[in-house]
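Of the protein chains in this complex, one is absent; all others appear in place.
Up next, chain A:
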Amino acid sequence: MPVTIRAPNLPTPQDALQRADASDEDMSDDDLPTAASGTSIVTPGETITSDPQWMRGHGTYVPPSTTTIVSTVAGHLHKTNKLLSVQALRARYSPEIGDLVVGRIVSVGTKKWSVDIAAPMLASLPLSAINLPGGILRRRTAVDELNIRTFFSEGDLLVAEVQSLHQDNTASLHTRSLKYGKLRNGLFTSLSGAGGGVLSRRGGVVRSKRQTFTLNTAAGEVDVVLGVNGYIFISAHAAKTGSGTADGKDVGITRLEEAVSETLYSSQNDDMTPAIMGEITRVSTLIRGLAAAGRRVDEDVIVKVYEGAVELEAEEKSLGIKGGEKGVGAVGVVEAVLERLELGG
């Protein structure tokens, strides 16, 4: 008689679910890579295949002196021709060249800044990779080096692009475009573990065509910056020309840049109406809810969910319900909105 380890006496909900799980697996025998990307996930130590024709990709490993491919993370299996890789459910962001990221300055060096971009290592932003104020591209001078804190100081938020990667996967950033630079007038949100990975992710932020977009709300326009690293910044819409239009309509392209650069490195927030602050918070909550519900976070979904949430609120107000049937927290709101959208369309 072999040793039997008894299950704990009281069947916990967890156990009940687990049993249901087990029966599911019997039904659909999708353990093999032929039935990849189903609903089930693989967990660390689980053998994916022992067929030597497959090649191992990210999230897998081949134990020494075997040909079996074993998963190392809990996630979904991806199959690209003969390459098997596993995308973890949640993981830290791994930078890639060209990614648009939102970051926070951690420390200021003599010629560069260290930026937290939620990657395993801090990224660096060299002084030579930013747009210096005072007109079009010019050489950086010793004076700029001395005034490095006037551009970015510790704790400042910025949006940047990954310019290059070093050997140990540390990223170098640049902000040499008017799209990039310091962030202000808004709210920072971190979706931990939901940033882009090596493979395309099902939930969370993914690399897409439009990472920055403007949302029309009742209180005015709101800018949303979706960093691929899972950091998100939502701000009141800034009129790009700023004071330039006050002078006259015929501002040249160089004048325009000058006008912008005056406010480029300002750390002063503009006055905002409580209504727009409310809308910013609403968008932020919805994005956090989407990530927590394991949904994809991109422009289409955010616009759809935002409009749904506004409608839901108006509906509840008119009916006199005080959000009684909604779930708890950001996830609850998002689920209520999505449910309503599915019913409607």
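Basically, a residue touches a chain if its C-beta (ideal position, glycine included) is under 8 Å from a C-beta of that chain, and two chains touch if they have at least 3 such contacts; residues count from 1.
To be clear about the criterion, contacts and distances are computed from a predicted model.
S.K.: Name the omitted chain as UniProt records it, choosing among "Ribosomal RNA-processing protein 41", "NEDD8-activating enzyme E1 catalytic subunit", "Bardet-Biedl syndrome 2 protein homolog" or "DNA-directed RNA polymerases I and III subunit RPAC1".
M.R.: "Ribosomal RNA-processing protein 41"
S.K.: For the full complex, which residue in A:Val73, A:Leu125, A:Val225 or A:Ala309 touches the chain that was left out?
M.R.: With A:Val73, A:Leu125, A:Val225 or A:Ala309 as choices, the missing chain is touched by A:Val73.
S.K.: Which residue among A:Met55, A:Val108, A:Met121 or A:Val301 touches the omitted chain?
M.R.: A:Met121
S.K.: Which parts of chain A are in contact with the chain that was left out?
M.R.: With respect to the unshown chain, the touching residues of chain A are 1-10, 12, 14-15, 17-18, 21, 39-41, 43-45, 59, 61, 63, 70, 72-76, 88-92, 120-122, 168-169, 190, 192-193, 202-203, 288, 292-294.
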